[in-house]
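Every protein chain but one is kept in place in this view of the complex.
Up next is chain A:
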Amino acid sequence: MAVSDLAHASKTGVSARGGHVDIARLSVLALVVALSLLPLLAGGFLLYSLSLCFANALAVLSVSMLVRYGGEVSIGHSFFVAFGAYAVAIVEHRLGLSIAASLPLATLLGAAAGFVFAFPSRRLSGIYLAVATMALALALPEILIGFEKFTGGFEGLYIAQDLIPGIPKALQRYYVALAVLGLVCLALAHFRRSAQGLALLMAQAQPRAAEAIGITRSWARVSIFTLSAAVAALAGALTGFASSTVSPNSFTFFSGVFLLVGSVVSLNGLSLPAALVGGAFITLVPTYLAQAGDWVPILYGVALVVVTLVANAGDLRRFLPRGRGR
């Protein structure tokens, strides 16, 4: 199993890296400082696209979590992202509350939705979950348009309220997105070393050993999916806040697939730089290649195939002579 190999590799990596850890930490710190100072230099459109990058990076992170800890693939995480984004918009429209109230609410609701969704396939292999997430992604536009009363139908809803009144909107979007992304990355680094995180990795790498100490595979599956859906909903809340609007156009079937593309391109990494690479790939490519239009899916498809092959094939030469590998 490639995924258990990955888990094993990352474990040995942590202990064997030793002296390099500090350099890695320092460079992440430098990245965070650089990103926090960036608004002093840049403005307008760049800040706006970077805020969206951060929100998408978090969404990519939620998919990577699922791959790393659960060994499962989702192409329907756009559902939970949309769930979070619409939660923010609807809370503002109906209750008049800002993102300070709706961000935690969106996260909790996302977790609940993730639990409900993951529960039925808890005992089955990840492939069934992948098929179910495809249905989720295809059902999403229908639901957004169908429940017009709440979601505003085709036109969607606006998100106008500031988090802290008085600070320029562009800066708010930028710093809120950056702060949440940074905090989630820190939390994930902590989770990796926590008993719960190790329990999930163990349930995946050594299901029988895990079962012997009381961690069932189905529990592990449902809980990692719930966590991942919560992070996705959080990312959605940020996306809504950063773009000031939610509409079905931003949540098509392909947005879910693109999140997986971002995750694969970042090698399912859970660190801040990895998440940023994935987020930037799926945010900036369509923005800056807008005139290339139809080439974007082809580019994404090629990226998906190439990265998957290179990451999994290991020594490719082994397969060439007789075309049979096992």
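FYI, contacts are C-beta pairs under 8 Å (C-beta built on N, C-alpha and C of every residue); 3 or more make two chains touch, one makes a residue touch a chain; residues count from 1.
Definition applied: contacts and distances are computed from a predicted model.
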item: Omitted chain (choose from "Branched-chain amino acid ABC transporter permease", "Plastocyanin-like domain-containing protein", "Zinc-finger" or "SigE family RNA polymerase sigma factor") - UniProt protein name; value: "Branched-chain amino acid ABC transporter permease"
item: Candidates A:Leu35, A:Leu105, A:Ala220 or A:Leu260 - the one touching the absent chain; value: A:Leu260
item: Sole residue of A:Ile75, A:Leu238 or A:Ile282 that reaches the chain not shown, by the stated touch rule; value: A:Ile75
item: Residue in contact with the excluded chain [from A:Ala24, A:Ala42, A:Leu95 or A:Ile127]; value: A:Ile127
item: Where the missing chain touches chain A, by residue; value: 1-3, 67, 71-73, 75, 117, 119-121, 123-128, 130-132, 134-136, 138-139, 142-143, 145-146, 253, 257, 260-261, 264, 293-305, 308-309, 311-314, 316, 319, 323-326
